[in-house]
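Note that one protein chain is taken out, while the other chains of the complex remain in position.
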Amino acid sequence: MKQTKSTEMLVGMFIAAGLAALFVLAMKVSNLSTLSTGESYQLIARFENIGGLKVRSPVTVGGVLVGRVSAIDYDNERFQAVVTLDIEEKYNRFPEDTSASIFTSGLLGEQYVGLEPGGLEEVLTDGSQIELTQSAIIIEKLVSKFLFDRAAEGGTE
Amino acid sequence: MLEWIRELGRGGFRYFEKLGRSTLFLIKTLAGIPAVLARPGLLVAQLLSVGVLSLLIITVSGLFVGMVLALQGYNTLVDFGAEESLGVVVSLSIVRELGPVVTALLFAGRAGSALTAEIGLMKATEQLSGMEMMAVDPIHRVIAPRFLAGFLSMPLLAAVFSAVGIYGGFFVGVGLLGVDDGAYWSQMQAKVDLYDDVLNGVIKSVVFGFVATWIAVFEGYDTVPTSEGVSRATTRTVVHSALAVLGLDFVLTALMFGE
Partner (left out) sequence: MTETSDDKGSDSLVRIRGLRYARGDRMIFDGVDLDIPRGKVTAIMGPSGTGKTTLLRLIGGQLCPHEGSIRVDGQEVPELGRGELYRLRQRMGMLFQSGALLTDLSVFENVAFPLREHTRLPESMVRGLVLMKLQAVGLRGARHLMPSELSGGMARRVALARAIALDPMMIMYDEPFTGQDPISKGALVQLIRLLNDALGLTSIIVSHDVQETAAISDYMYVISGGKVIGAGTPQQLEGTDSDWVKQFMQGLPDGPVPFHYPAPEYVDDLLQRDTGSAR
């Protein structure tokens, strides 16, 4: 089979274009670039209720992404959800009295863990537990509480 | 009535016969692939006609699909004040669904029908039979390189479609409708997962490439060797590939994204 240089060239360009497109999809479109590949350490937080938190949900401090949720488990003894957070190594100076809360981005957005640093000298190290936590806000609970309170007020009048 | 049932049974047998024939054909084709790899020249020639010549229609379609998605998505999202999420809407729809599916449909129409017609004509003009008499197995020499080329081209074409589509959405969303540049990309990167979305899209296109090319080369090889037979086979290729791709898409989506 005779083959001209231009055939080879066109096919080579086609393959290169396809691979470049795959690269774009991986790097520019997907979360690969935001995925921390560097060193990380783990913190543990216990919540009464985690709402819609999932593995790989973001962990932020002051709105900056510092890590992701790496595991969610349930403690049968204390009846609490145990959430393991993967925090990037370079953010390793959180005080011991840092608090963790579960927030919702926007009204209908996904849920994430927000950390708020405290004021103690000692810092959290790999495997430490965050003592101060605030569970996810469940809208149904809020609404029913609100209605209950209004009903109670109405009753006293 | 009896005749009707008999005809139904006969049709059923014919269907199974064809299914069996195509499977045996596939096995023979796969067995011929090592021989193709030993002669990359054959593969390159087919990559040119199957892949490169489909590139234009794929690129143009991808661009327009991305642009339309951005327009439609923007009009809906703006009601919720969520036009920042345009990048997510465009990229997820393209990477997960439209990229692999539309590419496979276009591929069946452009490359699949051409493959069937080419192989069918080779059969009708006794070229395949002539090769056999020259002690050259046409499945190794003609079918296997075409099959491999189609199978390899599809994921690349789908990737090109997706990438171009996302840039088409960027062009309309950011360039014309005024969505924030940074929000378009950052929201996209936050929501599109490399494994769940991009990789699953690639897997889909690999499966579609396999099936669509298989149908195309089999219909060509199984053609009734007349001009009428070739034209019927070409039509069948497009119809069967489209149905197979859409049906498989449902199954694959259910497997991959259903939780």
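Going by the order they are written in, the chains are A and B; count residues from 1 in each one.
Quick note on the criterion: a contact is a pair of C-beta atoms (placed from the backbone, for glycine too) under 8 Å apart; a residue touches a chain by one contact, two chains touch by 3 or more.
Keep in mind that what you see is a predicted model, and the values were worked out from it rather than measured.
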| item | value |
| --- | --- |
| Selected from B:L8, B:I27, B:V136 or B:L176 as touching the chain missing from the view | B:V136 |
| Among B:L47, B:M67 or B:M122, residue touching the chain not depicted | B:M122 |
| Chain not shown, touching residues in chain B | 121-122, 125-127, 129-137, 141 |
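Throughout what follows, only the chains that are shown with their structure count from here on.
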| item | value |
| --- | --- |
| Interfacial residue positions of chain B with respect to chain A in the complex | 41-42, 44-45, 47-48, 51-52, 55, 91, 95, 153, 155-157, 159-160, 162-164, 166, 185, 188-194, 197-198, 201-202 |
| Touching residues (chain side chain A, partner chain B) in the complex | 1, 3, 7-8, 10-11, 13-15, 17-22, 24-26, 28-35, 58 |
